[in-house]
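The complex is shown incomplete by one protein chain, all other protein chains being positioned as in the whole.
Chain naming follows the written order as A and B, and within any one chain the residues start at number 1.
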Amino acid sequence: MEGKRGHAAALEVRDLEVRFASGRLFGRSGGEVRAVDGVSFHVDPGEVFCIAGESGCGKTTLGRALLGLVRPHSGEVSFSGLDPARLGGQKLREFRRQVQVVFQDPMGSLNPRQSVYEAVAEGVRIHGLEGDEGEIVARALARAGLRPPERFFLNYPHELSGGQRQRVVIAAAIALEPRVLVADEPVSMLDASVRGEILDLLVRLKDEVGMTLVLITHDLAFAWALADRVAVMYLGKIVELGPAQTVLTEPLHPYTRSLLAVAPEVGRRRTHEVLTGEPPDPANIPEGCRFHPRCPVLRSGEAGSQEPRCLAENPALEELASDHRAACHVAAAGGVRSPKNLGGTV
Amino acid sequence: MNGTLLEVRDLHVLYEVRGTKGPAVDGVNLSLRAGDALGLAGESGCGKSTLALACLGLLPRNATVEGSIRFQDTEVIGAKPGRLRTMRWAGISMVFQGAMNAFNPVKRVGDQVVEAILLHEDVSKREARTRMRELFEHAGIAPRRAEDYPHEFSGGMRQRVMIAMALACNPPLIIADEPTTALDVMIQAQILNLLARLREERNIALIVITHDLSVLAQIADRVAIMYAGRIVEEDSASELLKTPRHPYSKSLVGAFPVVGDPASRGVPAGLPGDPPHPEARPPGCAFHPRCPVAFEPCDTIDPVLERQGQRLAACHLVAREEA
Partner (left out) sequence: MSVRATSGATRSGRAVRRARRIEALRSSARLFARNKMGVAGLVILVVFVLMAVFADVLAPEARLSVTNAPGAPLQPPSARFWLGTDELGRSVLDLVIQGSQISLLVGFLATGISMLIGALVGIVAGYFGGWVDVILMRFTDWFLVIPFLPLAIVLAAILGRSLFVIALVIGVATWPGTARVVRAQVLTLKERPYVERARALGAGHRQIVTRHILPNVFPLIFANTILVVAVAILTETTLSFLGLGDPFSVSWGSILESAFAEGAISLGAWWYLVPPGLCIVLVVLGFTMCGYAFDEILDPRLRER
């Protein structure tokens, strides 16, 4: 499958499913949790691809599957032909060099007993990178914004601020010169004022090196600021996918619209159309369209003729506008388009 | 009865760490009336949580407090422990940061709320249970969930129970420290809705402490921005968040992209550097080393908080523009 620019896509995901066995979970007994339930998309080289959704939607599990940290039930992941689930040993290590990660919790991501130097040098040593180790570490730290790098060599994580810790994590990742960086909520645990710097760093790195950035977040505002394309996930499936510009200003799926309506904004106060019903629980996936119990369109009766389908049939992710896909019977039937202003649900 | 509920005057809080004293709160004035909603914003370490703890008399032993904090007719600083205890929970109650993790994992949620009620009010167990069920309903939680254990509640629900607990004794003032951090947007909206509704129904005053300005946009009437232990700008929420004047406020507000606004495309600008340590306060304006528009007096003269109508700002540039 070719990417948009005619080159091979940097990342391809096809029908990926990740399941967990579960014991009791919120009242349900036994059974499986389908954290990722059939996801397909591709990411072009050098683009910023954002996977957005609430907790429980499976985005973190998807991220882990992309990195090969979790074994999928079925489906495939392909980074230029390499599928982490099918690799082992040396090949897996090569894969790891190409695809790196930044996690959400900067403090948890660093071994409290490892100095900054060690944390960054670890990857360098594992992959046997050429060159003087000390220089590579210093260079990585400097590029991550910790200058002068030598000053930080002997620091321990608890001596650093949240932003600095995240920079160390980023330095450790970019020391390997990866082609793809997967960032799972890289700034949500940082102060609002620090977020800008870290995101700026990621984008700058991407521009300098042509690195591909896969950004996992629940914050649509950052998707707006940074992403080229956005995939909105709900209960393990992608419900809307397309360029950030269009998805976030002209959303097709009712869930995307609700998310946008609820996202707090600094500039004005909004009346909240809060979704009713319990938050998504992957152990308890509804019949038919998995969003239907909370769907405002269904509730308001505007689903019309599509209503029986919403209750019985899981909508497929279809291309409904140029490069803009959504999984919604009503949207597919051409119905209820959103107005340009995001003041409320339709 | 719209008298002043809380009056903080010239508050200084100094922490002693290894021999040196550093001011965490460096001369703060605040006043709150019944039903007001004040937002306190700033980076980590700016003193906002310390300020909240001071109002409740909950500062650690190595803290020196000077100035005056008057809640209703109690002077909090130097008050006797008994007096403070009556004031807390029934006068001011606080929802702490990460409170949703503060539940006892082996006790049922309902029992924990009842325990809190019984500790502060002279009621029978049955009355306490009834009140607990009412509180749950207020918080939008089915009362039958009171029989569940904390791990069976989602994060958002636990936070709502925490807020319900804070209401248990009908306090006129609730202080909420980072009430929506680590919660999804949807849940965040529910929590903010809840707080707003409580304000309306019970005329409860709120102080919401957070680093996330977008939260304040939804709930606060007035916003005060703190930096290095002082308030650097204070204004009505709509004004400050739309047109901040102080350079620090500007950068904080600018850190929040607005979906749909093409100007927000691109990385939100950040502020280089870190806030100063309390013991190492820069001369002149504490913000000047990081300020993009610092000019001559900024590194020598400490700007004073000046009033211009509804707005207070401590900045030479702002003062010059006013003149």
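We adopt the following convention: contacts are C-beta pairs under 8 Å (C-beta built on N, C-alpha and C of every residue); 3 or more make two chains touch, one makes a residue touch a chain.
Computed from a predicted model, the values in this text were never measured in an experiment.
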For the chain not shown, touching visible partners are A
The listed residue (A:L16, A:I51 or A:L110) that touches the chain absent from the view is A:L110
Missing-chain contact among A:R14, A:H73, A:R139 or A:K206 belongs to A:R139
By the document's definition of touch, the residue of A:V209, A:I285 or A:A333 touching the omitted chain is A:V209
On chain A, the omitted chain is touched by residues 67-69, 92-93, 96-97, 100-101, 103-105, 108-115, 117-118, 121-123, 125-127, 132-135, 137-139, 142-143, 148-150, 153-154, 156, 158, 169, 172-173, 176-177, 208-209
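One rule holds for everything that comes next: only the chains that are shown with their structure count from here on.
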Chain centres from averaged Cα atoms put chain A and chain B apart, in whole Å, by 31
Within their complex, chain A touches chain B through residues 26-27, 54-55, 161-163, 188-189, 191-200, 203, 218-222, 224-226, 248-249, 258-260, 262-270, 272, 274-275, 279, 342
Touching chain A in the complex, chain B uses residues 43-44, 152, 154, 156, 182, 184-190, 192-193, 211-215, 217-218, 237-238, 241-242, 251-260, 264-272, 274
